[in-house]
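Note that this complex is displayed minus one protein chain, with the remaining chains in position.
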Amino acid sequence: MWRDALLVAGKDLRIEARSKVALGQVVPFALVVVLLFGLALGPAVGRGSVLSQAAPGLFWVAVLLAAVLAVQRSFAIEALDGASDGLRLSGLDPAGIFVGKAAAVAGQLLALEVVLAGAVALLYDRHLAGGLLLAASCVAATAGLVAVGTIYGVVSSGARQRETLLPLLFFPMVAPILLAATKSWDAALAGTPGRGIAWLDVLAVFAVAYLAMGTVAFGPLLEDA
Amino acid sequence: MSLTTTPTTRATAAAGAGRTGADRPGNGAPGARAAKVEGRRGRRRSDVALTAVGVCALVGVLVTVWLGLWVTPPDRFMGNLVRLLYIHPSIAWVMYICYGVAFLSSLAYLWPRTRSLRFDKLAGASSEVGVVFTGLTLVTGSIWGRPTWGTWWTWDPLLTTTALLFVLYLGYLAVRRIPGEPEVCAKRSAIAAIVAFVDVPICYFSVLWWKSLHQPPSIADPVTGKTYIHGSMAWTLLLSFVSFTLVYVWLVARRYRLFVLAEREGDEGLALALAERRAESREAQA
Partner (left out) sequence: MVPAVRLRDAVSLAGRFPLLAGVTLDVAEGEVVHLRGPNGAGKSSLLRLCAGLAAITSGTAVVLGHDLRADRQSLRREVGLLGHASFLYDDLSVERNVVFAVRAAHADVAGVDDALDRLGLVGRLRTTLVGSLSAGQRRRTALAVVVARAARLWLLDEPHAGLDGEGRTLVDDLVRDASRRGTTVLLASHELDRAAGLADRTVTVVGGRVVDGEQPVGRPGPGTSGVVGARPGGLDTADADEVGCDVA
């Protein structure tokens, strides 16, 4: 499984390196979202302003929106030549495919989060404190996001209306992630990381639960896609 | 891994063409014909039972309305608003049954020993009814909340989770509509149901902490209204629970039957398509 996961992740990242869809489209999209929030809730910045207060939440909403695109892209590259059988025909272990694809999307999302955090700090005028908790919640939240995303990515890849189906499935599922990650960032930025630990636990539980579920369920889902 | 086995429930069947069993028409053998007659008789019996349930549900709801609106007294604290007590909790109760049944039957479908498309149809019927009742729960809750809490909506854990349930299961119904062979769809839907169901407690506790860590609940819980229940109110409430449960049974049974009919239509279409396809090959041979 791990061997196959590595193979798939390497392949996906190599394709990204070649096609630069995440870099050239998903990251700019997330930045646009950050700008739009600014327009909607600005122009006041600095301590106590709406933008600054809401920065953690806005950051994570932007990440969620970008995550859907990243997952969609991850499954679009498997629609080889219009055929969706490539992955099955490859003979790869389904659990390995799940972990590999999730890891590749996670890698891209983590990079995106770094860029986005910088943009939020800059544009919403919010100092990024509590770096360790920020980073830890990013990792845990991203793991949960890609787990759910990859499960639903393969579910919706069987549908003809996959572009509209995935967001409908994805967003309600990751509501707890949005909540917990936002609160955890809130705590970190407010300089009270102690309050964020509980939220980090929520993120971790979510991630573990759905990574486990995906590893088991991906095979049957892929078989049917 | 139990999940990775291919569906084998209909192992002996060419997708409906040669199935045995009481509810499968189209068999030429005498034994099958007897089974068909037996099946018809059984169906008539279940028709009667279903109609009885429907009538009971209707009467129950009407009596609940009558008791709730005219017979029971207004509440000491809530006044006439208490009358919502006779529908809102029972609707919410039905909602829980719906999702419970959908979850359990999805599990039953995935469990190899109990794998049967019946459970898939039950899950589908139950969750469709569930989504309707979730909508009703939200609406009646809102109507109740406005005068009692002074707001249509509050980010209370129960409310928020219910709202998320609503969209989660709308998504599940969308998954159910992805075209494919019955077994394929059933397995996909069952997995989706479980994936969604696991999210519900996580949602609930997240929102619970979210609230308790920041703004302690400042509004009274509507359930405290129960403290003041007695006499006719209790009976009305009980009747309301029973009759809405009957409504649930009736709706699910009707929906289930619709699924069966649709499946039969599909099977017959398939048998026809198979026959046509085979005729092609026979023509080629002739």
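For clarity, chains are labelled A and B in written order, and residue numbers in each chain start from 1.
Please note the rule applied: a residue touches a chain if its C-beta (ideal position, glycine included) is under 8 Å from a C-beta of that chain, and two chains touch if they have at least 3 such contacts.
Source: prediction; values computed, not measured.
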Absent chain's touching partners (shown only) are A, B
Residue in contact with the excluded chain [from B:54, B:135 or B:266]
B:266
It is residues of subunit B that touch the chain not shown, namely 4-6, 8, 10-15, 17-18, 20, 26-29, 179-181, 184, 266, 268-275, 277-286
Identify the residues of subunit A touching the omitted chain, counting contacts across the whole complex.
4, 7, 11, 14-15, 18-19, 77, 80-83, 85-86, 88-92, 94, 219, 223
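In this text, only the chains that are shown with their structure count from here on.
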Contact footprint of subunit A on subunit B as seen in their complex:
1, 3-4, 6, 164, 167-168, 170-171, 174-175, 178-180, 184-185, 187-188, 191-192, 194-196, 198-199, 202-203, 205-207, 209-210, 213
In the complex, subunit A residues that touch subunit B
94, 148, 151-152, 155-156, 158-160, 165, 168-169, 171-173, 175-176, 179-180, 183, 195, 198-199, 202, 205-206, 209-210, 213, 216-217, 219-221, 223-224
